[in-house]
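Not every chain of the complex is shown here; the ones you see sit where they belong.
The chains carry the letters A and B, assigned in the order they are written, with residues numbered from 1 in each.
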Amino acid sequence: MTKNLVDIRRDGPVVTVLINRPERMNALNREAWRQLGAVFADTINPDMEIRCVVVKGEGGRAFAAGADIAEFAEARADAAQAARYDTIMRDGLAMVAACPHPVIAQIAGPCVGGGLELAALCDLRISGRSGRFGVPVGKIAVTMTLPELAQVQRLIGSAAMMEILLEARVFDAAEALAKGLVHRVVEDEALEEEVAATVRRITANAPLVNRRHKALVRLADSRGAGPFSEAEQALAYDCLATADHAEGMAAFAAKRPARFTGR
Amino acid sequence: MTKNLVDIRRDGPVVTVLINRPERMNALNREAWRQLGAVFADTINPDMEIRCVVVKGEGGRAFAAGADIAEFAEARADAAQAARYDTIMRDGLAMVAACPHPVIAQIAGPCVGGGLELAALCDLRISGRSGRFGVPVGKIAVTMTLPELAQVQRLIGSAAMMEILLEARVFDAAEALAKGLVHRVVEDEALEEEVAATVRRITANAPLVNRRHKALVRLADSRGAGPFSEAEQALAYDCLATADHAEGMAAFAAKRPARFTGR
């Protein structure tokens, strides 16, 4: 029986995605990239009952130590192989990027190379003190691929990206926070609860609005300060016709928390 | 007699704009957006004797607690109403954005939702320790409008914007500083003097150069690293033909502060 390299657990509207190669520090090989893409494409992305997704590494000692370099000698040894390998990786990452729901990366231990690229496509990155970050590919004479480089650079700017690639250092969670690579850092013992509290905050909001906000932030990222068309401006108005908006306004007037249903 | 919701005070070349609904934590309703726009369009923007503008909330306990949600049930309940409401808000904000003079937001207490959007269009944001920030509209199933979202995102990047919207937390001034949402934070007791010192630094520079620098930073924001046309490059040269430039060079040679007249 083949082991799942990417597992999924469901708790009501919250889904946890587990990178499941703890014996290899959750390094991502081709099969893991494929399974990661499949889990998002088939199970998570189409399901509008889901309100939040958490991605983490099985075992709690590593988020993902990068692409599995042991595989490179046979699978990414020349340009033609690399183009095929990268297509598999990129298809997997594209399904994470396409997720309409809020996605949190829960990070402990190595979050390096391909693991960092995966984290960069999540919406929030929360790290334990043990988080380790970097893209040290210059040490093996490998060049970071441009689309993945650009996704990380989008978060931290060109100055920090230059430092990460040219020095090829692996750095700690405090430095990752200073660089804007993660949203917050807590002690490892507090990580599970910090992520749970964040999930509670996210799922307390109207699901349609969370999904729309995610889409609008992405849109603003690619479009700068605009100008925006009337149709783009109207993307803020769908919510007003929902039962959830009526509930939100009633709850606000009554000074009580709203109970949203996603309708 | 109708109360002014936006007041203006003049002290030589320095103008203070007061959001004046302290009994409602300076929440901005349609009439306040209209008056805000009128104050900038009619009084501040055309007056080239002005060297600096300070925007703050009357009463000192709130900058602006957001759009006035009490008004939403009758004025922003469906898409058609929202488009009309947002046009009023956006016309007000556009006049702030069009101000040619340096504008400082002096922030204490809530600077939330529409208040944060207003602060984002100012050039400098200086907060007292009591500053509170956020866009918690997901809690009432309202979506942030894209043009305003993009203006805040321009300051802090997509990662922080995603966090602000998906978590819908209201956070303190220290976190706002870490996110790049404000330029500096001082104790509330020191806020008035810190803003006054900043006004003195700004008004000590040549007014034409300050206005031109503001325009150039905006231009660079929309154009990235260029390339820039000869005409755009020449925007740095108008100053050289002014009496203020002669005064600046004379003062530099004599190692004394320059006395600029704006000519």
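Going forward, a residue touches a chain if its C-beta (ideal position, glycine included) is under 8 Å from a C-beta of that chain, and two chains touch if they have at least 3 such contacts.
Since the model is a prediction, treat every value here as computed from it, not as a measurement.
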item: Identical protein chains across the whole complex (2 displayed); value: 3
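We take it that only the chains that are shown with their structure count from here on.
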item: Contacting residues of chain B [partner chain A, same complex]; value: 69, 72-73, 76-79, 82-83, 86, 137-147, 149-151, 153-154, 157-163, 165-169, 221-222
item: Of all residues in chain A, those that touch chain B in their complex; value: 102, 123-125, 154-155, 180, 183, 198, 201-202, 204-206, 208-210, 212-214, 216-221, 223-228, 232-242, 244-245, 247-249, 251-252, 257-258, 260
